[in-house]
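To keep things clear, I will list the structure first and then write my remarks on it.
In this view, the complex is presented without one of its protein chains, the others remaining in place.
Labels for the chains are A, B and C, by order of writing; each one numbers its residues from 1.
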Amino acid sequence: MVIILKKSHDKAQLDSLISWLKSKNFECHLSSGTSQTILGLIGDTSVLDIDLLKAMDIVGDVKRILEPYKNVNRRFHPDDTVIEVGGSKIGGGNFGVMAGPCSVESAEQIIGIAEKVKAAGANFLRGGAYKPRSSPYSFQGLRDKGIEMLLEAKKATGLPIVTEIMDISQLQYFDDIDVIQVGTRNMQNFELLKELGKCRKPILLKRGMSATLEELLMSAEYISAGGNTEIILCERGIRTFEPATRNTLDISAVPLLKKLSHLPVIVDPSHATGKASLVKSMCLAAAASGADGLMIEVHNDPAHAWSDGQQSLTPDEFKSTMDAVKHIWSFCFDALKEKSN
Amino acid sequence: MVIILKKSHDKAQLDSLISWLKSKNFECHLSSGTSQTILGLIGDTSVLDIDLLKAMDIVGDVKRILEPYKNVNRRFHPDDTVIEVGGSKIGGGNFGVMAGPCSVESAEQIIGIAEKVKAAGANFLRGGAYKPRSSPYSFQGLRDKGIEMLLEAKKATGLPIVTEIMDISQLQYFDDIDVIQVGTRNMQNFELLKELGKCRKPILLKRGMSATLEELLMSAEYISAGGNTEIILCERGIRTFEPATRNTLDISAVPLLKKLSHLPVIVDPSHATGKASLVKSMCLAAAASGADGLMIEVHNDPAHAWSDGQQSLTPDEFKSTMDAVKHIWSFCFDALKEKSN
Amino acid sequence: MVIILKKSHDKAQLDSLISWLKSKNFECHLSSGTSQTILGLIGDTSVLDIDLLKAMDIVGDVKRILEPYKNVNRRFHPDDTVIEVGGSKIGGGNFGVMAGPCSVESAEQIIGIAEKVKAAGANFLRGGAYKPRSSPYSFQGLRDKGIEMLLEAKKATGLPIVTEIMDISQLQYFDDIDVIQVGTRNMQNFELLKELGKCRKPILLKRGMSATLEELLMSAEYISAGGNTEIILCERGIRTFEPATRNTLDISAVPLLKKLSHLPVIVDPSHATGKASLVKSMCLAAAASGADGLMIEVHNDPAHAWSDGQQSLTPDEFKSTMDAVKHIWSFCFDALKEKSN
Partner (left out) sequence: MVIILKKSHDKAQLDSLISWLKSKNFECHLSSGTSQTILGLIGDTSVLDIDLLKAMDIVGDVKRILEPYKNVNRRFHPDDTVIEVGGSKIGGGNFGVMAGPCSVESAEQIIGIAEKVKAAGANFLRGGAYKPRSSPYSFQGLRDKGIEMLLEAKKATGLPIVTEIMDISQLQYFDDIDVIQVGTRNMQNFELLKELGKCRKPILLKRGMSATLEELLMSAEYISAGGNTEIILCERGIRTFEPATRNTLDISAVPLLKKLSHLPVIVDPSHATGKASLVKSMCLAAAASGADGLMIEVHNDPAHAWSDGQQSLTPDEFKSTMDAVKHIWSFCFDALKEKSN
């Protein structure tokens, strides 16, 4: 960390700042020039409150050099985290595919789709029971009944279940759910993150639609700080000025997150684009970029889906997509490893 | 609402769509041309799921014409909502000023600041008890102890209290709080919004940092759909590409929100800019633009604040800001009313 | 096009609007409901000034349904445009690779790199002679001397040359240049676009860093309106809130542009990311998404490049990238064609 002092700083204040920093076990290196004075700080700065420093009278600016996260930082944990649940793996050379409908609509529907996506190559079933909808007048999900239907589909197919939690109070229904999803609107619901840190099951953490990669990793750090280190990161599109897609898929987030962190990184092209016609090409792009998996919306009858039908693939389209993705994924994964940077 | 049909739509499907829409009490007007066919819909489209329509086989696109919110829509409620609590008013020609520290640090601190901001012209005391912090290693607020200290300050000064809730489970501590604040990260925490819709006290709803004005109004609609119509909207800066400020204050949101909705609109220049040196000019700009109030961070000793010190005003700076704001506010409010559009 | 009338519109004004529109050969369909009246317009609305309509007294809003571009619209030109220059092709199943240094530094340098990129599989040589730099104190390119060196490299290797023009006055030096590049900062330099519309050689049009896809296609329409239909579109990253990369590569722009337009679409991962370590994965992602080509910065000695060294590949890295890209491109191109939407 580098502290840039104001031009007209007071010597006594500076001495006091330096001794305070030394008392916190930082090494301080002062460089004084005619036009500026900077203070270099060596030590574990992730525990320092950068806003507090910036507010000090003699401080002009503060620039962080090391990342503010530790547990999820590849710098300190060089090996890939591999997450395994019910026989399905993600990370460290294992490609995980989570597929299923936006919303659970009935036991028949979810079991039917589960069988089809399993046959096409998915190794997780996704389906929404609690649904975040921007209008209070839109369908809000089948809620705990939907959870029960997901568990029936699990029994029928053996696929582990991924589904979204929207509030701490719903946690009681998630006992038999395999992977708990935190949606984009809750990425910084810190009370929920803390609670999930106490769980001992994998968390799928979706990037907030306007969250930086650093903020995403800090939210993962919240979960891991509670002792739960099984976290899957998910890029699902960010909000930009472009109106042609629902969001803009930030594909370079994949290699960047994998460089910054040891956690597995998957991509959700359904929400990123909002258009079924773009999902196949974006799945291929994600696989080619080195992603550890995909989350894809599949519906038996998209035109009559209760939510987000326009971005869902049919089971046949999903099968064709999976076939193509599997053809290129391991080749690209290996090709990207070659390059040392 | 206008439904644009695909070029090659099936006549039978179209008939079926039209009779379904008629069964939901919509009038349908069909315009067929050589290169396109459009279907105009007249009726209460706020209850129609636009995504469902878009997903239909024969539908190319859907364009909404009326806003998807009703309760909070000025079109149906032309008169300004005025919120009154503990003798302090906001809206409809009443300027409300909420001031206080980012975090409550002790009873002495909060009472001391409360007295000073009251003397300078604030009519609400703000202070954070539950604090959303991006790092799990940063100070998380005094939580329920902080609420108690706020209530002590209320007793001492008579100022009504505004403070943030982060989770439904905290609601039990908010019985004597006057205005419950929903922070930017929770603007689309729909479970929380539904719960607050059951309360009978004013809600201060901050705009999500990447929320559109329509999304903000839809979140207000969530609260009002539960029966709680006392809602104050707050513009607090949006996320853009510009790194020079923490966020970008969207000042035109003020007149736009007031045109679209009857709810009072306030501005938080402290979070919008993240820099104390910009707060006074942004308070003046907000007052000049017709805002119904301000939310301002004030700290007795910003350089030693436990959070966000760099954006806090000292009590003296707050006094000077209030004096200037009061000088121009009512003149501008009246000048803006003149113009009919 | 749909015109939404104000609630309180004047009947005489409406009649006058309708007869004006009919005089311009539009069919008009009026739908009147209790809460709104809309006017559907059938005809070539690309020639209508939408802003003029919006400004009319009785008009509340105008919604476009057809795209405002014609020449570059796939709706009217279903077949892929193939661009061929000096034996190298792009589009319609031909993958074009443009590689070379950010800046031309000397004849030796550019010839040396040209030979290496040709050997590795590039079929165009790129190199900057006129350089847009954000600081007036940074190296501004070798300008016309640089153009001469590029032509020497063309003679030595046979590779057609792509280089950037920054102003109409430079056009005199581009006689023997094969493809003229319009950079991101000039995408809406309309005087330049008009002038390039008079040329009879391919134009590489880079997306403005905050341009929508529609704006990019309108800029291509400017060139084609002048009679030059040989245009290559280039996605090179857009400006977002994310600071971890120089820009955000909008990978879904590839399939979207190819759906909206018949023009070839290439990707520039070097400028999109600004980081050499991300170029290989983004080249793979672009190829997998169906792009018609790539533009890649390659430098013999990136650490001593005169500009943008941090995003350049070494010739060896470029070779390894090309090998991987070629392995997957044609498979993905075919796999994406399968899917009918």
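Just so we're on the same page, a contact is a pair of C-beta atoms (placed from the backbone, for glycine too) under 8 Å apart; a residue touches a chain by one contact, two chains touch by 3 or more.
In this text, all values refer to a predicted model and were calculated from it rather than measured experimentally.
Looking at A:38, A:107 or A:199, the residue that reaches the missing chain in the full complex is A:38.
Taking the complete complex into account, B:238 is the one of B:83, B:161, B:238 or B:294 that touches the chain left out. Of the candidate positions B:13, B:32 or B:212, contact with the hidden chain is made by B:212. In the full complex, the hidden chain is touched by chain A at residues 2, 4, 27, 29, 31, 33-36, 38, 40, 42-43, 61, 63, 65-66, 210, 239-241, 243. Within the entire complex, the positions of chain C that touch the omitted partner chain are 46-47, 49, 51-52, 54-57, 68-69, 130, 132-140, 166-170, 185-186, 188-192, 194, 209-210, 215, 218-219, 221-222, 225, 239, 302-310, 312. The omitted chain makes contact with chain B at the following residues, 210, 212-214, 238, 240-245, 248-256, 259, 272-273, 276-278, 280-282, 284-290, 317, 320, 324, 327-328, 331-332, 335-336, 338-339, 341.
As a convention for this text, only the chains that are shown with their structure count from here on.
As for how the two copies chain A and chain B face one another, over half of their interface residue numbers coincide.
As a whole-number value, the distance joining the C-alpha centres of chain A and chain C reads 31 Å.
Chain B and chain C have CA centres that are 39 Å apart. With centres defined as mean CA coordinates, chain B is found 27 Å away from chain A. In chain B, the positions touching at least two other chains are 210, 239.
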